[in-house]
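With one protein chain held back, the other chains of the complex are shown just where they sit.
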């Protein structure tokens, strides 16, 4: 309901709603009020142009065009609704047949729909008009049946998408029959698009009817709908054009009204809040009181990437959202740094910000952001693109979607070499083949001519790494490079990254939610929580030397091959912080067993320890009592989770 | 307590054999872990067990009888991987759970039973009126468990039920699985691609590769002395096992 109200809040939605209601009201009252006026014959005044007496002039029997147009509303709307009813009913039967009947008969119905849909509605309508004969009834049947395949196809697609969901499978496992499941689970979940599309079809049927009547195949005299009036009026276009224009305009208004009403509702349901996200205002003051970050002086020579107080801000419906709230770290030549944290903690955004790939809507700020000594905050120049294109390699999480499906692999790799190194097509391709070989893809010549879908997941991820090696990268940023891969394949990709790093002294920034992956590959680990680094420690110390309660919980919550199977696993209660609602004080306080009053009031700064590690916690390293969790506590935690 | 037995089960999609003559027993009151990479046929085997895909050969027996896949009594229940798609967004969680319960009983009795089931998975019975969108992923997965238990099953098939969850929530769901198994004496087929997770919950483990079970046995034994090359490859690939 609230979303329906949203329809009324857009100018377009409001107009469409008012118009649709107006047409419906007119359909009811016009024949009651004006039938006599519309049918009064005045042979002394035929085909008169508009006058104060007849606003739209008269027809060839001297009847008032405007009244006739108004009165015709009812028949036009009635016929359109009747046709829509037929289309929707038949379409629903066809579209749900596959679900109810099961695979084989369903596939047959589907094939039938596919063939029927290929033929445009007007053609089908003509076909049926021949069978059912010229006239209003024939036309209703013709337009109804002609609309059925399209509606059937829509229903079929929607049903198939819901039927593939696990809750339908779960209902089937629970013993719920197909027909019952159709009415309980499938139809309710597709009712919105169905209703919306039925409304749009009603508009379409109205227009189609006008078309048939206009051809003389629909409503016959003495009945008249808009199309019939148009058909009669078109012959007198030179004498009284309004005889054709008035019903024409009526058809357009009514057709548009239904259509736009449907479209507005669709938009309101699909997009959610209507009105849109406001432009990004200058960042509100409270966002700027970032926790103090100590200045580590100037970067030493071998630093590849230097990041100080990196912040990323997006416009949100209730003010700016800052998912990355001041991240500082440096990566030295050949160093491998891991970034861990729950999903939503800002890992990926940090990576995108470093590589200048954050969406245009986001704003990236930093006190320092340097790659190989050049400032990445500066304007987007050719030199900078050259630097980023050759010295920084990106590896993304999902190798399935990260390649262009319409281009051959070799070409996709060669592209950057052609652009940045000025190689010819042939040389660039040769280098691409060489790089594919370097990432251990067998038969790279053949592979370079294949499309991404012909590669397996692991091969694609290796090709993605190969793409980064087209230049001479000093830093590889890999965002969850193994998450979408099988375990055995994961290992190959990690090995490859490690080998490249060792061979060419390339630095690696490896993002993962999996502590054990990071612990295996990296020298140092940055632990992120709610857009901040909360701990920075040597990877070797993850198990034993972690001091932040979040790091310790993260390590303990994941079972590994040495976990004591007689003990319950540690759990982190509650849920991660929503970046649009970051609490005051320590962001982790709501979930932290060590939280004290100070934690809730004051945000702990990231402090560098004498050994070079960093931690942001008022109670870093304090012992955590093993909790004996019981039902009571669980319920309490539910409340926290639910709130 | 019941025993679930797969006997020479084969499932094909068109020409492709997804499950190839699999024989596997889930002993009464035990958790059997099923590991293997994606596409190896784990989910197909699970879906075949609950009647979601037809068998091309073989039998699936529950205490020696064919598993009923028609009618309302379903002693074999399943929990799905993605808690975001396994609950009907239009239904309250109470309705979803109630749908899986045997028909009959008064309204109050059914409500009490829903409350009991929610309690069993450590959710507040007062939240029966909530819709899935109001719950976190971990909570949804617990509702899905409660729904499976609503059918009073003797065997539960759990298909990758933690892999869509964040690591911080995964632990809580695993704890719950072990606890339910212990308290209700359930038999369970626990599917996962994560060996460490399987090691933690399962007493027995079966390794699936290209549609076949290549190795099975007590978890400790299979992990300590793997027989098959593929099992060894899987073990070697577990992160954290070696350092570079």
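Per-chain residue numbering starts at 1, and chain names A and B are given in the order in which the chains are listed.
Everything that follows uses one rule, which is that a contact is a pair of C-beta atoms (placed from the backbone, for glycine too) under 8 Å apart; a residue touches a chain by one contact, two chains touch by 3 or more.
Operating definition for what follows: contacts and distances are computed from a predicted model.
**Q** Name the chain not shown, per its UniProt record: "ABC transporter permease subunit", "Alpha-ketoacid dehydrogenase subunit beta", "PadR family transcriptional regulator" or "Hydrogenase maturation factor HypB"?
**A** Choosing among "ABC transporter permease subunit", "Alpha-ketoacid dehydrogenase subunit beta", "PadR family transcriptional regulator" or "Hydrogenase maturation factor HypB", the correct UniProt name is "ABC transporter permease subunit".
**Q** Have a look at A:181, A:259, A:512 or A:551 and name the one touching the chain we're not showing.
**A** That would be A:259, which touches the missing chain.
**Q** One chain isn't shown here. Among A:155, A:189, A:416 or A:551, which residue touches it?
**A** Residue touching the chain left out of view: A:416.
**Q** Looking beyond the chains shown, say which of A:18, A:41 or A:123 touches the absent one.
**A** A:123
**Q** With the full complex in mind, choose from A:36, A:359, A:566 or A:581 the residue touching the hidden chain.
**A** A:359
**Q** One chain is left out of this view; which of A:66, A:219 or A:388 touches it in the full complex?
**A** Hidden-chain contact among the options goes to A:388.
**Q** What residues on subunit A make contact with the chain left out of this view?
**A** With respect to the unshown chain, the touching residues of subunit A are 12, 111, 115, 117-123, 126-127, 129-131, 133-134, 203, 207-208, 210-211, 214-217, 230, 234, 237-238, 241, 244-245, 248, 251-252, 255-256, 259-260, 263, 276, 355, 357, 359-361, 385-386, 388-389, 394, 396, 398, 401-407, 415-416, 419-420, 451, 453, 464, 467.
By definition in this document, only the chains that are shown with their structure count from here on.
**Q** Rounded to the nearest whole Å, what is the centre-to-centre distance of subunit A and subunit B, using the mean of the C-alpha atoms as each centre?
**A** So the centre of subunit A lies 30 Å away from the centre of subunit B.
**Q** Which residues, counting only subunit B, touch subunit A once they are in their complex?
**A** 37-38, 47, 50-52, 70-74, 76-78, 80-82, 85-90, 96, 99-100, 119, 122-124, 127, 134-136, 138-139, 144, 147, 150-151, 166-172, 174-175, 178, 193-197, 199-200, 223, 233-234, 236-244
**Q** Hey, which residues of subunit A end up touching subunit B in the complex?
**A** 165-167, 169-176, 184-185, 188-189, 342-343, 486-491, 494-495, 498, 513-517, 519-521, 553-554, 557-561, 563, 565, 568-572, 575-576, 631, 634-635, 638-639, 641-642
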